[in-house]
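Quick one: structure below, then a few questions.
Removed: one protein chain of the complex. Kept in place: all other protein chains.
Up next is chain A:
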C-alpha cells in the first residue's frame, strides 16, 4: 500500500546531504508519540518521513556563551534527568516530567512538543518564560533563529515554513536567584493532557516582585505569555491586593474554550488559582523553592 519514503539520518551532515532527495511535502518526525495516534485517526500520511530522532547533534544539551541550547530530538526523559537542566532550569525538567507517561517520555521530544503546537503542550509555557529562541533549518541550507513568542501563530499554526525543520532551542539560564514554578491541572495525575498549565520565573527582593515571566497553556488557541499579569506584578509589593490584582489581570490574557477536558469557566478559575498559589508560595516565609 504505502509509497511513503522514510529517511533516518544519523548525523547533521547526513541530514543536510539528504535535503536534495527530500520530496516536497515531507514531514519531520522524531518520537512519533503524537504522529502515530494522529495517523491512526485518519490524518493522511505524508509522501516522506524525515526521522530526526537519531541525529547525534540534535540530541545534545549544552551551555555555551551563557546560553543553554537543547537539540530538537532531546527526549522528555532526558530533560527530566539532565544535570545541566536540573541545576540551571529545574522548571523545564518539571514541565517535561508532566508530559505523558514514563513510556511516552522516553520517546517524545521537545522539538515535537513545540512543532505540534498543541495549546496544551507542557514544555511550551516553560520555554516562553525562558525567552527561548527556536532554531530552524531549511532544506536549502539556510538557518534562522526566532523568539518562541512569535512562533505560535494560531491554533496548531506556527511560523515554521514547509521546508523548515526545528533543530533546537536556546535561552539564557534564569540564574540561581530566580524562583520558578511549573504547575499543571489535568483530569488525573498520570499521563493527563493539561486542562491548564503555567510556568513562572520570578525575581524578588524581599517582598517586592522585581521581575516576572508568566506563561499559560491550554487557556487559548496558543501557549501565551500573560502580559497583563506581568505588568501588574512587576515592581509591586506582595500583599493580598497584589494576588487579587494578578488573578484579575490574568483574565484579560487568556481566552479559554470549553472542550472535552473542561469548560471555559473552569479554565478561568483554574488559571487564576494556579497563578495565586504560585505567587503565594513564592513570597511565603523562607521562599518555598
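Note that contacts are C-beta pairs under 8 Å (C-beta built on N, C-alpha and C of every residue); 3 or more make two chains touch, one makes a residue touch a chain; residues count from 1.
FYI, contacts and distances are computed from a predicted model.
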Identity of the absent chain, which is to be given by its UniProt protein name, from "Glycogen debranching enzyme / Pullulanase", "Phosphoribosylformylglycinamidine synthase subunit PurS", "Purine hydroxylase delta subunit apoprotein" or "Transketolase": "Purine hydroxylase delta subunit apoprotein"
Selected residue (touches chain absent from view) among A:3, A:83 or A:240: A:3
Touch residues of chain A, complete complex, unshown partner: 1-6, 8, 29, 31-33, 36-37, 39-40, 45, 49, 51, 53-54, 77, 100-104, 106-107, 189-191
